[in-house]
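Missing here is one protein chain; the remaining ones are kept as they sit in the complex.
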Amino acid sequence: MKLQNLSIKRKLMLITMLTSTVALLLFSASFLFYDLISFRHFLSQDLATQAEIIGYNSAAAMAFKDEAAASVTLTALKAKEDITAAILYTPDGKAFTRYVRANLVDPSLNGNQPRFEGIRFRDSHLEVVHAVSLNGEPVGTLFLQSDMSQWYSRAKRYAIFLLVFMLGSDLLALLIASKLQTLISGPILRLEDTMHMVSAQKNYEVRALKFYDDEIGRLIDGFNTMLSEIQQGDSALQSANDALKAQTLELESEILQRKQAQDELLSAKRTAEDASRAKSSFLANMSHELRTPLNAIIGYSEMIEEEIQDTGKFENVQDVKKIQSAGKHLLSLINDVLDLSKIEAGKMGLHLESFDVAQMVQEMVSTFQPTITKNSNTLQVNLAQDLGLMRADVTKVRQILFNLMSNACKFTNNGTVSLDVQRTTKGDREWLKFQVKDTGIGISAEQQKNLFKEFVQADASISRKYGGTGLGLAISYRFAQLMGGHFTAESEPGKGSTFTVHLPSKVSADVVEAVKAKENNGPLAEAPKPATQADTILVIDDDPAVRDLMFRHLVKSGFHVVVAADGEEGLKIAKRIQPRIITLDVLMPGIDGWEVLRRIKADPELAETPVIMVTIVDNEIMGLNLGSSNYVMKPVDRTLLTDLIEKHRKARPSSSSDVPVAV
Amino acid sequence: MSTILLVEDNEMNRDMLTRRLQKKGFNVLVATDGVQGHTFACAAIPDLILMDISLPEMNGWEVTRLLKSNQATRHIPIIALTAHALASDREKAFEAGCDDYDTKPLDFVRLMGKIETLLVVKKT
Partner (left out) sequence: MKTLRFIAGCLLCVTLATASYAQSPNSSNSSEYLIKAGFTYNFAKLIQWPANAFPQPNSPVIIGIIGNDPFGGTLDEVLAGKNVNGRELVIKHLKWGADLKACNILFVSSSEALHIDEIFHIVKGLPILTIGETPNFARRGGIINFILEDEKVHFEVNVEAAKDADITISSRLLSLARIVPRTVADGSKAQ
């Protein structure tokens, strides 16, 4: 089994045992060693001393060559068991007398005096050669030999004793260790038990018992701290979990709600789509359904007219002609109504194609001729040289032109109707400008207000007098808007009127905007396209509430808005950022709105910027006279304002002779 | 005397046009649906076909395509009559193979102009 994996108890005991054994061993060994060495030394010293004594005692005998006496002295060595031999040599090296321990036969002892002096160890014998002298006079040599038996026996004795002692000590150490190891292993084992319990039961309230204030004690403290942290974490986790569960439930219910809402929305959408489709197909069908019988009416009446012509019953012709005329009027009314409905339903799409402008106009001219001659008018067509190509919905362009032309012809007698077409560049885009001038009855200022509104002709009597549906301009206006164009009208009652349409030379599908119904924003009305980065609106108003309101309204509508709190600041900002449009409060401290307006118009950099007066003061004329592009009353109708801004945003500011057009 | 095949499903339109055309001196054949129109065209080889687009059985485009891909009938000028005035319709008409088209409500005078133009071309 591996040592490292022994239990703590065993390890500790093993350590103790090992340590104590090694210590004891070392001690014993060194002690033994030291002792034996010193004993040996002692023995040799002893022997040397004995040799001295014997030498001394036998000196006289040696001096007197009294062999008997010398022998007696040596024989006394019998008492010493370890002495194996003692030989006295005469000065000339011959053995004089000897003592040899009983039963000992050592041939090496026979012979002359050994050739060494002092002490030596030979063959596990200790030998001493001592010079015997009498009063300083050498009388011989003593050889003494000991068998070291003392030493061996001592060594043996000691070794055994030490061994026994070691064993005994080891045993004792074992005992003590096994008792004391609990000091260390006890707490550890307890800790282990606690840990086991904690992990098995997942009970984090348990705490391990601390026994002593040592490293293990600190370990236990740490463990307990960890446990309490885990406990905290666990309870935090629990509560978080619970919170999460609660939240999840909430979320689930919310999701459910949202899903429901989504489903409702989807079904609403589907309903709306269905409605839209229904509307489209309705429009399409109605278009077809309405026209078909009318075609029949018109067609048959034409046929009857022809037949009457043939038969010569001319008095019926007028009646038939009236039927025709009514039918034709009805047809054009239906067409117009259907167009407007389409526009309003947002179903009026653009079908773009490139066509030659001049060619288109030329083709159309012929269709005007009847109307021209009807009122004895003269037609002037001025086409610029560089008209080139236009990409637009040609049908709509034709319709617009036709409308303008027929209006001009209708309201002019013995006058001149002129059509001017030019190509212009405003900003970075190219435009086609169609202008229809007439020398007709003109339009009063009052009437101008309602010019582009549907169903309102200038005067109820006019429709009777001049015919028409009253929808034409509204439709033309909308068509122009759809294509990203811009419609203006000027007129002087009695003098004549000028209608100008600016259309982009390249109508892009992006610019298609559904004309919003001003009365109601149905769910199908499309939101205006957000202004591009360059289209910043500067709002100058001293009232922070108004500023905030305007800001939020306009931002919601997708514009980039900058605000100024007073006229001075507004002017500075305007100069710096060159906003697209400026809304201007009239009543402000410092310089009032009128002054600001004057200054804006006086500054060549800002003069062209459309300014919308937003104020409680009803002084529209002043505003208009001063050159404000529009005049809006507070409280501001958000849609009105946005419309205005849209209008101005789309129409590049032309000359300041732009007659402000009230919406 | 030229023969015109009129393919029109609406009775009043049919009646008006037939009578007016006859008055102008044309021999008028009438078909009331696309399939009939196709059959008559192949059988009678008229001098001109007035093709209403919204027809039952087979719409005007289809009939036009069939006739224009048939060796026997491809030479017959076809004027499409459509209630829609969209440019896409015009394109569609020419794509199908029509020689001209006119929009409803029909201006008879205008239509006559187109008919005569095509017949003259045919003759030459």
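When the chains are written out, they are named A and B in that same order, and each has its own residue count from 1.
We take it that a residue touches a chain if its C-beta (ideal position, glycine included) is under 8 Å from a C-beta of that chain, and two chains touch if they have at least 3 such contacts.
Note that the structure is a prediction, hence the values are computed from the model and not measured.
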| item | value |
| --- | --- |
| Contact list for the unshown chain, restricted to visible chains | A |
| Among A:E137, A:E264 or A:E492, the residue in touch with the chain that has been omitted | A:E137 |
| Among A:A69, A:A131 or A:A565, residue touching the chain not depicted | A:A69 |
| Missing-partner contacts on chain A, residue numbers | 56-57, 59-61, 63-66, 69, 134-135, 137 |
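Here, only the chains that are shown with their structure count from here on.
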| item | value |
| --- | --- |
| Chain centre separation in whole Å, for chain B relative to chain A (CA means) | 66 |
| Contact set on chain B toward chain A in their complex | 10, 12-13, 16, 19-20, 23, 83, 85-88, 104-106, 108 |
| Contacting residues of chain A [partner chain B, same complex] | 287-288, 291-296, 298-300, 302-303, 306, 331, 351, 353, 393-395 |
